[in-house]
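Yeah, one chain of the complex is gone here, protein chain that is, but the others are all in their spots.
As written, the chains take the letters A, B and C, and residue 1 is the first residue of each chain.
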Amino acid sequence: MALLHALATRTGSGALFVRSITDTFACEDKTRTTMIVVMKQQATDEMIHSVAARIESMGLKAHVIVGTERTVIAAIGEKRDGEQETLSSLEEVDKVVPILAPYKVASRETKSEPTVVRSHDLILGGGHVGVIAGPCSVESEEQILESARQVKLAGATGLRGGAFKPRTSPYSFQGLKEEGLKLLAAAREETGLAVVTEVMTPDHVSLVGNYADVLQIGARNMQNYHLLQAVGESDKPVLLKRGPSASIDEFLLAAEYILDQGNAQVVLCERGIRTFETHTRFTLPLATVPYLRQRTHLPIVIDPSHGTGVASLVSPMAVAAIAADCDGLIIEVHPNPAEALSDGAQSLTPAQFADTMIRCRLVAEALSRSI
Amino acid sequence: MALLHALATRTGSGALFVRSITDTFACEDKTRTTMIVVMKQQATDEMIHSVAARIESMGLKAHVIVGTERTVIAAIGEKRDGEQETLSSLEEVDKVVPILAPYKVASRETKSEPTVVRSHDLILGGGHVGVIAGPCSVESEEQILESARQVKLAGATGLRGGAFKPRTSPYSFQGLKEEGLKLLAAAREETGLAVVTEVMTPDHVSLVGNYADVLQIGARNMQNYHLLQAVGESDKPVLLKRGPSASIDEFLLAAEYILDQGNAQVVLCERGIRTFETHTRFTLPLATVPYLRQRTHLPIVIDPSHGTGVASLVSPMAVAAIAADCDGLIIEVHPNPAEALSDGAQSLTPAQFADTMIRCRLVAEALSRSI
Amino acid sequence: MALLHALATRTGSGALFVRSITDTFACEDKTRTTMIVVMKQQATDEMIHSVAARIESMGLKAHVIVGTERTVIAAIGEKRDGEQETLSSLEEVDKVVPILAPYKVASRETKSEPTVVRSHDLILGGGHVGVIAGPCSVESEEQILESARQVKLAGATGLRGGAFKPRTSPYSFQGLKEEGLKLLAAAREETGLAVVTEVMTPDHVSLVGNYADVLQIGARNMQNYHLLQAVGESDKPVLLKRGPSASIDEFLLAAEYILDQGNAQVVLCERGIRTFETHTRFTLPLATVPYLRQRTHLPIVIDPSHGTGVASLVSPMAVAAIAADCDGLIIEVHPNPAEALSDGAQSLTPAQFADTMIRCRLVAEALSRSI
Partner (left out) sequence: MALLHALATRTGSGALFVRSITDTFACEDKTRTTMIVVMKQQATDEMIHSVAARIESMGLKAHVIVGTERTVIAAIGEKRDGEQETLSSLEEVDKVVPILAPYKVASRETKSEPTVVRSHDLILGGGHVGVIAGPCSVESEEQILESARQVKLAGATGLRGGAFKPRTSPYSFQGLKEEGLKLLAAAREETGLAVVTEVMTPDHVSLVGNYADVLQIGARNMQNYHLLQAVGESDKPVLLKRGPSASIDEFLLAAEYILDQGNAQVVLCERGIRTFETHTRFTLPLATVPYLRQRTHLPIVIDPSHGTGVASLVSPMAVAAIAADCDGLIIEVHPNPAEALSDGAQSLTPAQFADTMIRCRLVAEALSRSI
């Protein structure tokens, strides 16, 4: 059983101050924890002692706090896997409340200065707002080149376009694959835009990396851990989309999988969550921007196209995202949305995109930032 | 500032055991609390002392627990309103985690034996399963009498039927009002079924109470507090429906509004929550039954009609609810669903209801219970 | 059975064009409808005829469209209540898809020019952005007067403050009631701010109306129809908050209840929906603003305080709401949030509010609007 070296003093305010002399030991592990173990109301002293003993047997320190109705035990120390579950499953325990966020490398508490991700003229983070635009899918040379020229003209510095397309139905268009990647690279040649495109499976990481500047992980793959590890081993920046039912902690832990492999260039992308609303394809929670800003140093990009699914809502939400202080936008633009092979309903025309960019710039400038 | 009488001892397991000698004072208030105040990582000792002092100034006891990465303070005592919010708003505080459930009278910890609600032959709770059935709305004398006869024949002991109907659109049929109540009373005269019907506004409580045996609070009104207080002053049992986005705590606190007025006969009704699913009208979470069973002594009724919104799903979910150990069912049955003025799509025919009752009884008997 | 006068012609494009000669009759009813009745795949011609006959017997016109796999029948005409449900419940019908939005008076298709709601200097709609600010609850004369002075100084034209407070727990502070209303009126006397305060039950409408300039309907009461009708009979503007699980159609239908009583001054307020997210109190979907703009002529106000529940997120979301083109904001401001009796965690200090107003104005001006 782990020894507990504790020291009780009284603060000026009369509160009991419990300080462990082991607090000063070096902090090299990634998962220090405090868990609050709430005992059931009818728990006897014996039960409380037994749970405290159990906590100590895990190498954690147990602080028992007797309340007027219930006793809670704070368990402090280095977390191993499964401890929360184990304690939760004890008969006399009501619930276990974890206190620390489980992500580390992504945390602002680990690194307070903002991470800036750059590729060609695309800069995201640290006060720089980058705009990535282009069609949902690469459909033809003419379509992608025309898209690239138009979005560059309006001020985008990144080009989006799917070559490998995850589609809900196996019977839908699945993308031009490597041919699409080549067309994207050709568009970069001509325009200088950084190419952002999705990679769907670990085996494709090196192929896609041969052509792309930024590897995109789609929302459906946010918890495809082998894929996250594979792009974590790449030297390309990664744009990671939030899954439609992922909590912010799960989102940051997915980023952590990439960071943990040594790739520090991760961009977080909010693209809407699944809720009961049906008038939009997803619900786009812009509060994600300031909330993530407080928690992480990674840049935060908003996708108002998937976030609403309705072209007429994209522009106001893009402008609002800039006002909410995001680091970038990713927007679907198609030379002719009505002919698009996918996502036509949410794509802007080049003219609508240019108008959106003007409004975004006006707002950014009003708030002393620049796009 | 409140005095703190604390005593630190060491348990056999080496854990620090902090016991307050004020724990033994009489417990007459309803809102004893333990809150866990989580400090920000960079909080200095000075900040921690200042928050502890603030907690003590509220008349709560503060136990400071220094973690390896973060300090938490347990605040223990009699809760006044707004304390959690106040502490949350302090600059140096990361978040406040309340430990105690905020409901009291409804809690199993307050009263461990199950509450049994009875009216005529309808018995809900304590091992008795009651079935309430009938049309969504009272439409005519013939319709309600025929419904009552049929559901009684199949084994129901309660009759449902709306006289005052809350409708999403102002242009929809709003019910027969007092005329509908009279028809319900006539159906009780003939069949002996207990009448369960909705009351929508405080002014109607005595009118509806003149005819009904059980007052129903609809899901839209779960947090209509004046209405809850009004039925709390009535001597009729109340069937309280869960709001479609209410948490279980909010649901039990709504019950608490009724109980707090002195009416102890409250029945909880799960009727489905609003989720992203669209193939059913609502999502019916049957885990509510065993979860509530652990928390409260009040009877728990399931409404598979509103919980699915689809007639063909009602029967399997009714049988499953019995298997999940509910205390009752409330089911929409209409002599001719295709002619119903409301909710036809989810109403069973009398024959379908009779078949459902047979299956429910078989399952109940298999599990040594009876309907 | 209703007669069908139909005329089939061929368009230039080769499409079959079915025009009813009854289309020209005067449109005085509120619920014209088109429903698409989808037959099951195995439906025989006989079944299809039978459903068509049933539709016609309801006084609707039936257009049968035979698809390659399934037949659908369009039912057109004046909707009575319950028809959708009735048709859904038929054995041979797979589902019924309604085509028309069920609200009328609130619809932009009924009235295309924006409704402007005014009270004192508060103007909402038609290009005017109004800001309503103040504490969650009226707590004391000093608190409300100080709040009023500060928010006016920063540019608010409306004063919020609860006198009757709906609280989740019966044990929480319920407001100062009429005393609170008097203090609000005194604050208006001194500052000229329009008073916006909640009314919770029909019986209080005239009392609250004696003091308030705008009657607020809280989110919990969005479908409290007796209350909606009562404020619909009042001559005061009504600020209607969206329920946390209400669809946009349900929200507009709740407005319709008020409008239908003759009160045309309805303001819609988005205050966040309940989703799986837990890092914010609710999820604030700003896409509601442009979406509602397309559907309704009523002004649209955003509540970033309840919409996030976290003070540090309020300001960015307020600025984003302005960028999304809302007609107003309602924000919680308290002279001393840490002492607030309710909602302290989401209240801004006067200084934070003044800073927010500056940023909101900068964005509004950049987009050629003014606050």
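As a convention for this text, contacts are C-beta pairs under 8 Å (C-beta built on N, C-alpha and C of every residue); 3 or more make two chains touch, one makes a residue touch a chain.
Everything numeric in this text was worked out from a predicted model, so none of it was measured.
Check C:K152, C:R188, C:R242 or C:R274 against the missing chain and you find that the one touching it is C:R274. The chain that is not drawn here is touched, among residues B:T115, B:S245 or B:T296, by B:S245. Interface note for the absent chain: among A:E109, A:E256 or A:D325, the touching residue is A:E256. For chain A, the list of residues touching the undisplayed chain reads 30-31, 81-82, 84-86, 88-90, 102-103, 166-173, 200-203, 220-221, 223-227, 243-245, 249-250, 253, 256-257, 260, 274, 311, 337-347. Counting over the whole complex, chain B has residues 245, 247-248, 273, 275-280, 283-287, 289-291, 294, 307-308, 310, 312-313, 316-317, 319-325, 359, 362-363, 365-367 touching the chain that is not drawn. The missing chain lies against chain C, touching residues 1-4, 6, 8, 11-20, 22-23, 27, 32, 34, 36, 38, 41-42, 49, 52-53, 55-56, 61-70, 72-74, 76-78, 97, 99-100, 109, 274-276, 278.
Criterion: only the chains that are shown with their structure count from here on.
The pairing of chain A with chain B is characterised as same-residue: of all residue numbers used at this interface, over half are used by both copies. Averaged C-alpha coordinates put the centre of chain A at 32 Å from the centre of chain C. Averaging Cα coordinates per chain places chain B and chain C 27 Å apart. Mean C-alpha positions place chain A and chain B at a centre distance of 36 Å. Chain A has residues 275-276, 278 in contact with two or more other chains.
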